[in-house]
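Got a structure for you, questions after.
Every protein chain but one is kept in place in this view of the complex.
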Amino acid sequence: MEYLNLGKISLLIGFILIIIGFWGILSQKNIIKIIVSFTILDTGINILIVSLGYIKGRTAPIIDASVPQLADHNVLNSIVDPVPQALVLTAIVIGFGVTALLLAYAMKLFKAKRTLEINQFNDLKW
Amino acid sequence: MIRNFLIGLVLASFVYIFYNLYVSYEPKTELTGIAAHYAEQGAKEVGAANLVTAVVVTYRGFDTMGEVTILFLTASIIGFFLKLNKKDEKKVIIHKGTSELLVTSAQLLVPIIFLFGVYVFINGHLTPGGGFQGGAIIASGIALLIMANPNKEINHHAILWIESISGIMFVIIGLLGIALAGGFLDNRFISLGTFGDLFSAGAIPLIYSFIGLKVGAEISNILNKYQKSQKES
Amino acid sequence: MVSPIYIVAAALGVGFAIGVLGKLGKNFSGILTLLTLGFMTYVSSEWLYAFYFGDQVSTYVFTAGYKPPISINLLMGPQEAFMSTLINVIGLLGGIYLFFNFGRKGRNAFVVYLVFIMSLNVVIMTRDLFNLFVFLEISSIATAGLILIEKGNRAVGAGFKYIIATSIISSILLIGTIFAYFYTGSLNIDDLVKSDLTTTTGGLIAVFLILIAAILEMKPFPANGWGLDVYEGSHQGFSAVVSAATATASYFMLYKLLDIAGNSWDHYIAVIGAVTFIGANLLGVKQKFARRLLAYSSIGQLGLLMLILGLRTYLGDNLNYVVFGILLTNLLAKTGFFWLVGIVKAKTLKEWAIIRRKPFFLFLMGTFVFALIGFPPFPSFFAKWTFVMDLAANGGFVWIAVILTGSFLEAIYYFRWFGYAVKADDNYNFSFNVRWHKITPIILLTALLYIIGYLTAQHTELGRMINFIPLFFVLILFALDFLPVFIKNTIAIIGMGIYFYFIYPSLSDLKLLFEVIFMIGGILTLIAGYAYKGKRSGFYPVAILMYAGLTGLIEANTTLQFFFGWELMTAGSYFLIIRGKRSMPHALSYMLFSVAGAYAILAGISIANIGQLTTSLSIFNNIQYFPQWAYGLLLFGFLTKTASVGIHIWLPGAHGEAESDVSPMVSAILLKAGVYGVILALIGMSKSQYDLSSLTYILGWVGALTVLFGNISAVFQEDAKRLLAYSSIGQLGYIVFAFAIMTQLGWLTGFTYVINHFMYKAVLFLTIGAVVLRVGTHNMYEMGGLIKRMPLAFVAVLIGITSLSGVPPLSGFTGKWLFYNAVIEKGWYFQGVIVFLSGGVAFLYLFRLIQTIFLGQLKDNHRNVKEISIWFLIPIYTLLAGLMVFSARPQWVLQPLGDMIANYMPQNSIRWDGAYAYTAIGHWTGSGVMMTIGSVFLIVFLILKLSTRKAHKIKQFDIVYSGERPDRPDTTHVAYNMYAGFYKAVWPLTVPLAERFWNWMTELVHEAAGFTRRIYSGNGQAYMLHIVLYIIVLFFITIGSSI
Partner (left out) sequence: MNNELIYIILALGIGALTIIMAIIAILNKKLSIAVVAAGVVSLFASILYLFMSAPDVAMTEAAIGSGLATLIFFYVLNKIKKYND
């Protein structure tokens, strides 16, 4: 039971997704596939961040009826860490921005050479 | 061959690194550091029930400003990257198979979606959700509109104005924080009000609304650019 | 004081506002952007001013009204103020430069640029790790967008590679950040520094990930293909900003984050920096394209910055000073260079020849090249000096070698490029246009370089104005360059005269002797300049620059002043040499040997400096640690200037191809600078408490072999000036050999040769140069019979070679006599024999100067040549008069010299009695010898005159060929390849082993570069693989074993 902690499981999923993301980034030739791999990598990192803020058996960091009185210091003992969640919000939006930009690049690259093979775009070298 | 070997090597090494991280990980049992401070003092200091919002809008408001800027940047870059020439601009997309159902439901749904989005970001300090989520929801409404009718000209100027004004207001509110309270993006220049009310938590609802509008406008802008780029020859 | 938060607020406020205000027009947006950048510059520079001229203390800016770590905070300290001012200034100038390029893309481009500069400011100032990540992302995304202002697919490709690479890096940073937060409960960098993060395995890995991301942002070799492509592929106006502003921010980010790991990472950073610095510059050597070359150079610069950072424990308090100098110079010069590339638009380095169509641009380029290589008076010179001194003081000798090697590689390609710009054939039919908004920023940068260089110097012992007076004179001559030769020549001569007049009373002994050679010799050779017509554009500033350096050497009291003078002299002489007709490759090799020599001197001084309380030049006399190395390096450095065998290959071409009045300057005068250095080192060795005789023994052999080699090579020359050049090598060999003897007699011999060589080599080069000007060829066999047309020149050459060959009655014999005394006294018989035999060889080539040029038949096309110019005759005959006086009354000079030498060499082996000199072996008198030989000559002359009254003159066409007239009558002349017979006997000695060796070295470097650069295949995915491999390798090197 001790072993099966939700945080640990999520952490593991996060790591696996990150590795899958890297695998895709390094092995796929198609630019769209590479971008897809990036989104998987991002998702993995996000899961990682959230799971690091997770504390077993606690509620979301929102103080409402489910959390005992405000003045009561029990808030400290009843919510999960709000900071990683705030960070993930930022990370998701950044990831979206980067993905949008990468896709714009992908379109232009395709337009330039009518291919999505990344090894075709080596005009600059040596 | 060598490449595959190297990739395998890299991945195996990453597994090794992450394995070490994983085994050294001990799940948290209590809040420490700044998180403890936020949990204990957050409600008192900021007045927001949703502590994530308190962190996002106030404590780490500067990050959020950067985050909004990233979307803004992306929209701007895509703006000049996917710019159409005059001829393509006038083209009409021939679309087939947009069902009547989709068009009608879009017309019905979009106002509701917009309202929901606004609700989400106005209540950001009380309930889950906030500017980003609300903004994204609004943008989804716009996306639905575009999908229903690919040739629909979204009011570009309106988006631009909303984006611009809400951005400027965000900065101005931040500066008001310096002038009237403790620092840039301090929310306490408006009274914190009663904890749990809609109009409480100082400037947070205001800031989050502008963030929501801005994010919604920016994402819509990006979608619009992509939509238009379909006409490019 | 305006709070730095307004930098962010202003940029974002204006950026958001342009969204709607932009409707008022592109130019409106642009001007608004520039005004905002101006405001940002104002804010940061106000802080900078307050830090350096006021008593401002570092200030934290809290956001959200809470103290860190509760909320994000920014720090504005002296370093932050400096870095962000740099970024904003470059940002503002870049905005002006790119104004219309942005304009074409619409107002959004301005917004992106504004946000880009703002984000770099935040990266500098923020003290929050996650905030750093966010603003780093902003800068990456903005960069990926701004790359697109360049048209074409290459920019798109480069941008894509850039964004995928930076995405990977920021992913790594994010993972590290979150784990750092997990283990410490804070995101504040100061908290992380204080925490004991590295004690746990997870924390250790987190720190690793954070640092590796920061390192990868510095584009370490070889995981930097994406960085190179950005520099090359984007608009050069923007590459400049990336190279300057982003590099500054990345450096500072690494600087901030490095503290999290304490000092444990310093060593790795240093190694990574070293690999990058050398790797990038090595590949630069192979590069043919201007843009790519600058890309390699920019990467190299990042490597150097990492190297400095990694070596911060060696530098202590000087870290900021060194970073300031290196960063500032590289920033300003590299930015200027990129912008210059953007204007000139020539693709390959050779095409850069077109730049000299607008000489002002050549000046700008020259400024940047010399600043980047670290020549005075630019800040990098002082920074490099301090860096090397501090390294040596703390035992970092390996690092000195690394830095100097990398810098040398950099010098290779920059000077090759500059050589093309100055000298390569310009037959291209494309040109370049200049628009004010593009050139103004470059001019401002150049002005800043000079001003900051001057201000930096004020903080060193060079603060005294005196060191800069000659430089101001150079500037004045630059400004007067539009005047005709006559006026400028007069100004130059008067200027040098006045300077000498004022400086003369303060000098004595050794310094006086060399100052006379440099200044009086300089004035005499300048007189010949009156023979030139027109403007002679650019000649006077560089000539005076060389003399400024030479006199700087003499006046130097400290090692820094000495090196300052040495480098100025090198720069000036390089410009003089490259002015010659086919001198491009020779000027390059001259410069490279000079740079290598200068680095050896720098290294030598740095070792000499260890444990010294003073920076005075007298430390040469008291080197306490590694004296063999210190003196060895110093001597090697000085010998590159005296062109000793093996490192001589630059001299024949450089001196042979130089202009007629430049050859004597660089031969008779400039070579003495090397001799002066050798003497300083030897004086030090004579006073040293260590036994350094093995070093002088080697030096003696070097001198002897140089004599042999120089003389034999001179024999087989057809080119009169090259003949003299090889002869110089030989003569300098005598000098080195004589000084290496390290006895009073030996040194007296040395000084005699110094004075003699100065006079007769000036006479010979001036005369031959003047003849060449008249007949239009260097080849001796194409001359002949000129005695009739140029009798005065003939007399000059005759006296010159008599003196050179060392036969009585002239002063050459004085030298020879002293020489054999010294050799016998010392017992270096074997070397002495080599030198003696070489003396015989000298007759062979000297004979040709008379026989081939002046005797024999006059060539058809020389039938109407006139006597050489009066402006050459004046200095020539003045020098001849000096030569005569020295020959007749050598004691006037040698006696005081002997007394002086006695200070260093206590043996009193020579005694003067009036005009008589006595040694253990015998005695001799200058005037006596002269009279005796004079009478003998007169008698023989009269006998011959009387006995050959029946001889008749052979007329021009008194030659009968047995058959037809040969195709090339010149080459059938006896004077052509005159010593072919001897060649068969001595050819093994003339094999250009040194040339082959250096060619082989060059080839090796090129092959290495050509092989290495294949990793930059251009494939974005391969670049990502490089990045992750780099991470993995570093992981196992750094912390892999400790977890």
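Note that the chains take the letters A, B and C in the order they are written out, and that residue 1 is the start of every chain.
Quick note on the criterion: a residue touches a chain if its C-beta (ideal position, glycine included) is under 8 Å from a C-beta of that chain, and two chains touch if they have at least 3 such contacts.
Note that the structure is a prediction, hence the values are computed from the model and not measured.
Participant: Using the touch definition from the header, name the shown chains in contact with the chain that isn't displayed.
Facilitator: Computed over the complete complex, the missing chain touches A, B.
Participant: Who touches the missing chain here, B:7, B:31, B:49 or B:143?
Facilitator: Here the residue in touch with the unshown chain is B:143.
Participant: Would you write out the residues of subunit A that touch the absent chain, in ascending order?
Facilitator: Residues 4-7, 9-10, 12-13, 16-17, 20-21, 23-24, 27-28, 30, 32-33, 35-37, 39-40, 42-43, 46-47, 50-51, 53-54, 56-62, 79-80, 85, 88-89, 92-93, 95-96, 99-100, 103, 106-107, 110-111, 114, 116 of subunit A touch the chain absent from view.
Participant: Considering the whole complex rather than only what is displayed, give the residues of subunit B touching the chain that is not shown.
Facilitator: 50, 52-53, 120, 128-130, 132-133, 136-137, 139-140, 143, 219, 222-223, 226-227, 229-230, 232
Throughout what follows, only the chains that are shown with their structure count from here on.
Participant: Subunit A to subunit B: how many Å between their CA centres?
Facilitator: 16
Participant: Among the residues of subunit B, which are close enough to touch at least two other chains?
Facilitator: In subunit B, residues 7, 10, 14, 21, 25, 28, 34-36, 38, 59-60, 63, 66-67, 70, 73-74, 77, 81 touch at least two other chains, as defined above.
Participant: Quick check on subunit A: which residues sit in contact with 2+ other chains?
Facilitator: In subunit A, 18, 22, 26, 52, 83, 87, 90, 94, 97-98, 101, 105, 108 touch at least two other chains.
Participant: What part of subunit A is in contact with subunit B in the complex they form?
Facilitator: Residues in contact with subunit B: 5, 7-8, 11-12, 15, 18-19, 22-23, 26-27, 52-56, 60-64, 70, 73, 75-77, 79, 81-83, 85-87, 89-90, 92-94, 96-98, 100-101, 103-105, 107-108, 111.
Participant: Please give the residue numbers of subunit C that touch subunit A in the complex, ascending.
Facilitator: 130, 134, 137, 141, 144-145, 153-154, 156-161, 163-164, 167-168, 171, 174-175, 178-179, 181-182, 187, 228-229, 232-233, 292, 1013-1014, 1016-1021, 1024-1025, 1028
Participant: Okay, in this complex, where on subunit C does subunit B touch?
Facilitator: Those in contact with subunit B are residues 3, 5, 8-9, 12-13, 15-17, 19-21, 61-66, 69-72, 105-106, 108-109, 111-112, 115, 119, 122, 128, 130-131, 134-135, 137-138, 141-142, 144-145, 148, 179, 181-182, 184-187, 200-202, 205, 1025, 1028-1029, 1032, 1035-1036, 1043.
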